[in-house]
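Apart from one protein chain that is not included, each protein chain of the complex appears where it belongs.
Up next is subunit A:
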Amino acid sequence: MSDQSKQAEIVRQSLKRRYRKERRFRAYGIIAIAIALSALVVLFADIIGKGHSAFIKTTITMDVDIDGEMMYLDDASDERQMKMADFVEPLIQALMREIPGAGESDRDAVRDLLNPYASNQLRDALKEYPDLLGTTQTMELLSHTNVDVYVKHAGDDNYSIKLNQQQREWVDQLVEKGVVDTSFNDVFFSRGDSRDPSRAGILGAIVGSLLTMAVTLVLSFPIGVAAAIYLEEFAPQNKLTDFIEVNINNLAAVPSIIFGLLGLAVFINLFGMPRSVPVVGGLVLTLMTLPTIIISSRAAIKSVPPSIREAAEGIGASKMQVVLHHVLPLALPGMLTGSIIGMAQALGETAPLLLIGMVAFIVDVPGGFLDSATVLPVQVFLWAGSPELAFIERASAAIMVLLAFLISMNALAIWMRKRLERRW
């Protein structure tokens, strides 16, 4: 055998090994992607699995005798009487009628199936329609959280069910009769926070988030665009410009919690602004998102071809006219896309808002920029820290709402990029 063919033989044998290595390397890549994607799938499955049941509420529908004598009430339009009246009794009586086996000694056990606030529903109805007094009405009342948990999670070992054996049998009977039923949880979308999981909602947090985002958008978009225009079009090549650019790049990488410290020290302690209000939250998030917006706006300005500028200058436009009349309109779609992504980041941000006090327990839906408020991600944080699983369930549901907002914002950004951005 010649030398050459010997070499060829060696190469052929090593080739097998080398191809095996090649395949192994490819497999590593596939495994890495599989790990990342499975983490994504597990994350989503976990949150949906934990939270989907929060979109359902458990109600008790029954005929209630609105009996004045039982309630110590003979005129529902009399405010003083309304304050003293007993709105719980008719509900207990109505529910006792639905449970055949329940005697007078079971009163307390029966009452504990009703939500402590169910009586408010009756009171509010009477306040609005005083004529209802003395009639029998079919009412849909919120059940107690314990009943809600039992109906939704009876077989689940993670949930501890705080109903005794007898109450469980009653609830089973009531479910069979259709008195206890489940429906879409509108409470979750129409109320603020509450100590009672079945009455806790995310409307307060959503409104708080919207107010905070409004402040952030109003401030960060114009300032970011103006800064980008200056840096791209007007800034002279000097030390100051370099320093500004270094600052922007570094601020983009500063941990968000540091902006919280800044907000606490400057806006709250130095300027004496109130704590936990959307204005301060918006200011802090503005400072945080500005670098993102500036960087993406600069990229958008850069992508406008020089021929546009030259043409405008050629017919006698001043530098400012070139920028404002020609470059800016062409760069605007790209700027908007970048800003939407920046706003999505700000919407999911939690840490700096914790430091400026937006973690308070707030029941009311905020009505303005200077009302105490909380935001969606902070609401998730607050509920996730609760030992009650019913709150965890709501935290997951709030995460789903938050993710829905974020995904639609990002989808909007992608759509705008495809639709409006021009390529030269």
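Assorted remarks:
Here, a contact is a pair of C-beta atoms (placed from the backbone, for glycine too) under 8 Å apart; a residue touches a chain by one contact, two chains touch by 3 or more; residues count from 1.
Here, contacts and distances are computed from a predicted model.
Going by its UniProt record, the hidden chain of the complex is named "Phosphate transport system permease protein" among "ABC transporter ATP-binding protein", "Dimethylamine:corrinoid methyltransferase", "Phosphate transport system permease protein" or "Oxidoreductase". Of the listed positions A:163, A:207, A:248 or A:285, the one in contact with the omitted chain in the full complex is A:248.
Taking the complete complex into account, A:348 is the one of A:130, A:333 or A:348 that touches the chain left out.
Residue in contact with the omitted chain (choice from A:294, A:335 or A:390): A:294. Along subunit A, the points of touch with the absent chain fall at residues 18-19, 21-22, 24-26, 28-33, 35-37, 39-40, 43, 46-47, 50, 222-224, 226-227, 229-231, 234-235, 243-244, 247-251, 253-262, 264-266, 269-273, 287, 290-291, 294, 318-320, 344, 347-351, 354-355, 357, 359, 369, 377-378, 380-381, 384-385, 392, 395-396, 399, 402-403, 406, 410.
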